[in-house]
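Structure below; questions to follow.
A protein chain is absent from this complex, but the other protein chains hold their places.
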Amino acid sequence: MVNLTTNIGNLELKNPVMTASGTFGFGTEYLDFIDLSLLGGIVVKGITPKPRQGNPYPRMAETASGMLNAVGLQNKGVDYFIEHIYPEISHYGTEIIVNINGGSVEEYCEVAEKLNELDKIRAIELNISCPNVKQGGMLFGTHCPSAMAVTKAVRGAFSKTLIVKLSPNVTSIAEFAKAVEDNGADSISLINTLLGMAIDAKTRRPLLSTVTGGLSGPAIKPVALRMVWQVYNSVKIPVIGMGGIMNATDAIEFILAGASAIQIGTANFINPAVSVEIVNGIKTYLEQNKLESVAQLIGALEC
Amino acid sequence: MVNLTTNIGNLELKNPVMTASGTFGFGTEYLDFIDLSLLGGIVVKGITPKPRQGNPYPRMAETASGMLNAVGLQNKGVDYFIEHIYPEISHYGTEIIVNINGGSVEEYCEVAEKLNELDKIRAIELNISCPNVKQGGMLFGTHCPSAMAVTKAVRGAFSKTLIVKLSPNVTSIAEFAKAVEDNGADSISLINTLLGMAIDAKTRRPLLSTVTGGLSGPAIKPVALRMVWQVYNSVKIPVIGMGGIMNATDAIEFILAGASAIQIGTANFINPAVSVEIVNGIKTYLEQNKLESVAQLIGALEC
Amino acid sequence: MGNFSYGSSGIENYALVFITLRPTLIAQMKKLVENFKVNTVKQLNKEFFVLGLQSEKQLPEILPGQFVQVKIEGSAKTFLRRPISVYDVDFMNRTLWLLVKIAGEGTKQLSRLHPGEHLNIIYPLGNSFSLNVKGKVLLIGGGTGVAPLLFLGKYLKSTHNITPDFLLGYRSKELVIEPEKFETTGNVFITTEDGSLGHKGFVTQHPLLYDDTKKYDAIFTCGPEVMMKAIANYAKAKNIVCEVSLENLMGCGIGACLCCVVDTVDEGNVNTCTEGPVFNIQRLKW
Partner (left out) sequence: MGNFSYGSSGIENYALVFITLRPTLIAQMKKLVENFKVNTVKQLNKEFFVLGLQSEKQLPEILPGQFVQVKIEGSAKTFLRRPISVYDVDFMNRTLWLLVKIAGEGTKQLSRLHPGEHLNIIYPLGNSFSLNVKGKVLLIGGGTGVAPLLFLGKYLKSTHNITPDFLLGYRSKELVIEPEKFETTGNVFITTEDGSLGHKGFVTQHPLLYDDTKKYDAIFTCGPEVMMKAIANYAKAKNIVCEVSLENLMGCGIGACLCCVVDTVDEGNVNTCTEGPVFNIQRLKW
């Protein structure tokens, strides 16, 4: 029997496969397709202190091996989450990790404090990398002092596992990784979307209402792998890798590059059962390669 | 008759289509496929002061809608270029632009000074963005003071059109664009490759000898378009756009985003005649849209 | 078999399935991912083709207005699935039909499928047209928009005993879609922009809409947005219940990505893929 468990701070996951925020709703949307309890964890859609309507339509554009989105953190706010969604999803039999967002340090802390009270929420993912909101979001993730400040403040407000999700739209990802590690992050997840843009040559207009949006999917996998490897080599805390993972082989590449766990994003849209298939694929890979545990693969790249 | 000419500093190109450095050899490699005189210009392979052997094999890996390369500026040096290559290629009937590289400001200047003497070389492209060399290269392109210093020095050494080629691996591309504009660049070209990585899950090794390499092709087009648009909106000098252009529609998108000219890179490998096809495609688009000139399209995005 | 009026299933049987299942809540309908076998690929004209898809298993309940998310294989230029309405269903023979317009790379790729190949779809998705309708019903379709209306018409006829009026608009005669299918389901009125068949002009200009003897209780429509907006205005003015089926760019089709929003009066941005694609016009900020 191979050992699929992996540790993210104090959190032990039954396997390294999570679903990425914003691509898996609150899990509920996938109940018809998979048994959620087979997953290592679910990172739910980004939550803000107050309800947000998000950006106007159109919010997406297909690109070569990827997609752009400009959802803009549409959600019903943290209170609605606690009252209506949390009770429904806290019994899925998998870790529920809440992706939190805010327009200021105070807003982030407000959400973190409220979530800290929820028994079944044992980890949050601090999103300082959303490219689709005017305030907060990527600003925190592309300005190192801000990244440090918000991490430190949220660390004070949340006593359980704190994952900080980094933006890839920076010159030195290692600099940000070290900065958030030093300020109390238990784990780093990356990458969020690359800032991109698409144009309709016929109408001569941008395809997104916000002109620019976040690029995800296999197109970004090489950049994501590189950044996971760079971050793994610069911090001591566990790294959660994502960006364009479509199958178990991709997932294993991220683990080899140094990810203790991985997240599946856009791939869920194309194959709603892909996350569980990847759990099985990793298991098969370990068996075929006569490895006993996922731990043996983490950062095992030979170079 | 539509007017396809476009201006890059003092240089008037017969049309906005150039080929990108490192993907078109010295033009000679494509003589069997197209009439080079139909192109706006050819940017030849990166040249350094001394001959370079480049990086060890393997130097490339295919990725989703793209490729990684780690060539590492293999070339025979500027003197060999002047003596053996320049005489052969200076009569192609199109602008020959030399992509220059160096490990230090002095090295860049050495190449620029020597090229300044060549009659038929009316522009150089200062490459501060090569991710595949240890010294120089991307270091200059990801550190703003260095980018300013090298631009200023090369400006002093080269009296004709100076194009500076930016790295996309930065937090704020506009910052770099303004910095090189202020230091004497006549034009900005972008993007060079995104830093990426690929792993073979079977062998658990990186696919490139250098571990990381430069990502090009349609995968990066959304990032490239976004950066061209950002740079167009922050500087006054003409912008040359590239990154994943595969056909005339892609080229037109870059022009709409603000590019006065475009470069075709990786696409040449798949269709060696693509550059001339794109010249024709742009012409057809202008005709069908009853536009008189390329100039009317530059930055004509409505948003 | 003489009284079987479409596909090769019987109306009687068809009605039976629905009458039993009618009260099911859409939200309780389980979504499936399934490989269908391609039975037929029928090119109707230069723009439209019909795909006949066969399931190995008994089909689940599928309601008129619902759609499927089709996976496009074998194209480097498509990445996401494509939403396509259910055009017709034969529950007895476990067959589903899609009417597709070649709009771009993905639909072109679909048109190249061969019988015997497989197509992966997620279905049934979205809500349906209101099925508690009574009285005189008008179904207005433009171009590809006729797709969900055939299924809706058949449904109304077999389960509600309503013979709907179809008002179908096309650019020209060559583009008219399987007229016999619509004619055996309801009374068909056609407009073409070039006048090559039926009334010349747009559906909104058809005399039917200005005939005071026709008092419709409901209008269901699908087509280009400009058309649906004009019809919505007409329905509002005449105080007729009106539902529209929206087209929309979809990332997932299952409510997970929040890309497909439409702005509503009551709730602001809601997902077209789960709260729609069918909306009562009162709910939209049109």
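For reference, chains read A, B and C in written order, and residue numbers begin at 1 within each chain.
Everything below uses one rule, namely that contacts are C-beta pairs under 8 Å (C-beta built on N, C-alpha and C of every residue); 3 or more make two chains touch, one makes a residue touch a chain.
Because the structure is predicted, anything quoted here is derived from the model rather than measured.
Considering the complete complex, the chain that is not shown touches B, C.
Between the chain not shown and the residues A:Asn15, A:Thr48 or A:Ser65, the one that touches is A:Ser65. Across C:Ala76, C:Ala103 or C:Val265, the residue that sits in touch with the chain not pictured is C:Ala76. Of the listed residues B:Ser65, B:Ser167, B:Ser189 or B:Ser260, the one in contact with the hidden chain in the full complex is B:Ser65.
Even with one chain removed from view, chain B keeps its contact list with that chain: residues 22-25, 29-30, 32-33, 45, 53-54, 56-67, 69, 71, 74, 217, 268-273. Contact between chain C and the absent chain runs through residues 74-76, 78-79.
As a convention for this text, only the chains that are shown with their structure count from here on.
Chain closest to the overall centre, judged by the mean of its C-alpha atoms against the mean of all protein C-alpha atoms: A. Top-ranked chain pair, ordered by C-beta pairs in contact, is A-B.
Taking each chain's centre as the mean of its CA atoms, C is the chain most distant from chain B. If each chain is reduced to the centroid of its CA atoms, chain B and chain C end up 49 Å from each other.
Computed from the mean C-alpha positions, the centre of chain A lies at a distance of 34 Å from the centre of chain B. Note on chain placement: the centre of chain A and the centre of chain C lie 37 Å apart, centres being C-alpha means.
The multi-chain contact residues of chain A, meaning those touching 2 or more other chains, are 63-66, 217.
In chain C, the positions touching at least two other chains are 76.
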